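Of the protein chains in this complex, all but one are displayed in their positions.
== chain A ==
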């Protein structure tokens, strides 16, 4: 873009030509030098400024640089926005005295804005926003009398606005949000007659809004949200005839809402929420015919909602919630035809919900909850086609304490809040109080001890905190006590065990610590005991075993340590579940747990239990599910069919469990059908039998070898018949003569032991047949 510089004085053209010829051989001009100096302090990762060549005579062709297009071109525009530039801004900037537009926004430039910028006396538009500039706004900046737009938003600028800022008489746009600007707003701001937009939200600005602000007669948008403004809103604010948006939310502004605001007839958005404003809502606000959004919530406003609010014919959103407004909801609100959002929750409104509200056809969100409204909910709400939210919940009205005959008060699953209504214990007949699943907060008060008739107390699913009061022990009739899913802390008070009638005690999902007192054994009527998901520690007291009516015992998800007491096996009524999982229990699983013949679910996983699963668990005939995973257990699973059918995930993470889904154990097979009460005996017996069998087998084998050996030798020792004459045989044989025959008779009968009389040969000799005469 070319512009004619107005500073060049008119000269004869000849002089000009001579000057040009004279100087054409000179180097880069001074503005170029300044720019090079600026470049030298800038980090240019992507080489955007690569064409900033020192050999050029002027910088006018350089990227981001614009010059005028007359005889003596000067830099009027420097736009280096969004170039990933880092580093600092050189004071040489001050040399660019012809600069009207300087845009360095959306980079990563840091350190301070040089005061030399005050020399850029032509500057009209200064955009330094979205960088990392720090330190203070230089006082010299205030010399820029031509400056119309100043944007330093999203930097790290600290310190206050300089008092001299009022000298920026041309300033129309002052944008400084998201910095660390401190200190009070200078009164001189009121001198900025041309200021239309002033946005300085998200800073650390303190002090009060100066009354001089009324001098900013052009002001349309005033945004000072999220600062530390204090003091009051000056009534001079009403002087701002052009004001369209007043955004003062999230400050510490106190005092009343000035009724002079009603003079700002063009006001469209009034956001004063999250401050400390007091006093009433001025009825004059109803005059603001252009007002579309009125946000006064989270203050300390009191008084009634003025009927005149119904005159806000342009209103789309009205939010008066979280104040201390009293009185009734004015029916005049029905006149705001375009009203889409109406929030008046958390006030002290009384009276009924006007049926006229049902004519507001554009209503999308209506929240009147947590007031003291009475009467019925108008049926007409059902015709509001665009309604997406309707909230009408509240507190328990304190009048309930007068309902003397009240026996049962069941308010579960509502949106009730506030603290526990201790007045309820004035109801002498109250036997059942159910407040579960609401949003009650605070502590359970000591007054609870006065509810003498109370048998059922259900407080689960709220936000109760602090410790259980000792006075709980005074509730001698208490049978059901459920405070699960709250944020209760401290130890379980020993006094609770004075409630001897307790059948069901549920403390699940709180932050209870310490040990479970042995006095638990005194609760002889207890059927259900649920303590899961707390931080209870130390040993499980053996007295739990005395709870002879217990059907359900849930202690998982705590820090219980030590061993599982064998006494738990004495709870013969235990049927629903025995859950000791996710604790720090050590030692063996007591075999006595096998006596729990009614037990359906046994969960011991995620502890440090060791040893074997007792064989006695074969007696758990009612078991439907179990989990022993993540322990240090070894040995075979019991033979109970349930263990064989249970998924392997119930046993994983142990030392050496085997059997069932884990695969066969290496023990002798017949042992699994002989359940024995003492662990290890069956293993040892198997080993003994194996050894004996081996020994017997070995000895037998040796004997067989020896016998075979001996059988072979006599065969070799028998002399062959041909070698030895019969006579030597006769002389070697001796036998005692029998009656009736002599040896001589034998010699004759066998013809001197002739071969024809041989019957056979054996190891002991040769057998001859001799027939002897009788006689």
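Heads up, the rule we're going with is that a contact is a pair of C-beta atoms (placed from the backbone, for glycine too) under 8 Å apart; a residue touches a chain by one contact, two chains touch by 3 or more; residues count from 1.
Going forward, contacts and distances are computed from a predicted model.
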item: Protein that the absent chain corresponds to, by UniProt name, given "NADH-ubiquinone oxidoreductase chain 4L", "LRR AMINO-TERMINAL DOMAIN PROTEIN", "Large ribosomal subunit protein mL38" or "Alkyl transferase"; value: "LRR AMINO-TERMINAL DOMAIN PROTEIN"
item: Which residue of A:439, A:548 or A:584 touches the chain not shown here; value: A:548
item: Touching residue (missing chain; options A:140, A:260, A:367 or A:527); value: A:527
item: Contact with the hidden chain (one of A:455, A:554 or A:581); value: A:455
item: Which residue of A:621, A:647 or A:664 touches the chain not shown here; value: A:621
item: Candidate in contact with the missing chain, chosen from A:33, A:122 or A:573; value: A:573
item: For chain A, the residues touching the chain missing from this view; value: 408, 432, 455-456, 479-480, 503, 527, 548-549, 551, 573, 575, 598, 621-622, 624, 641
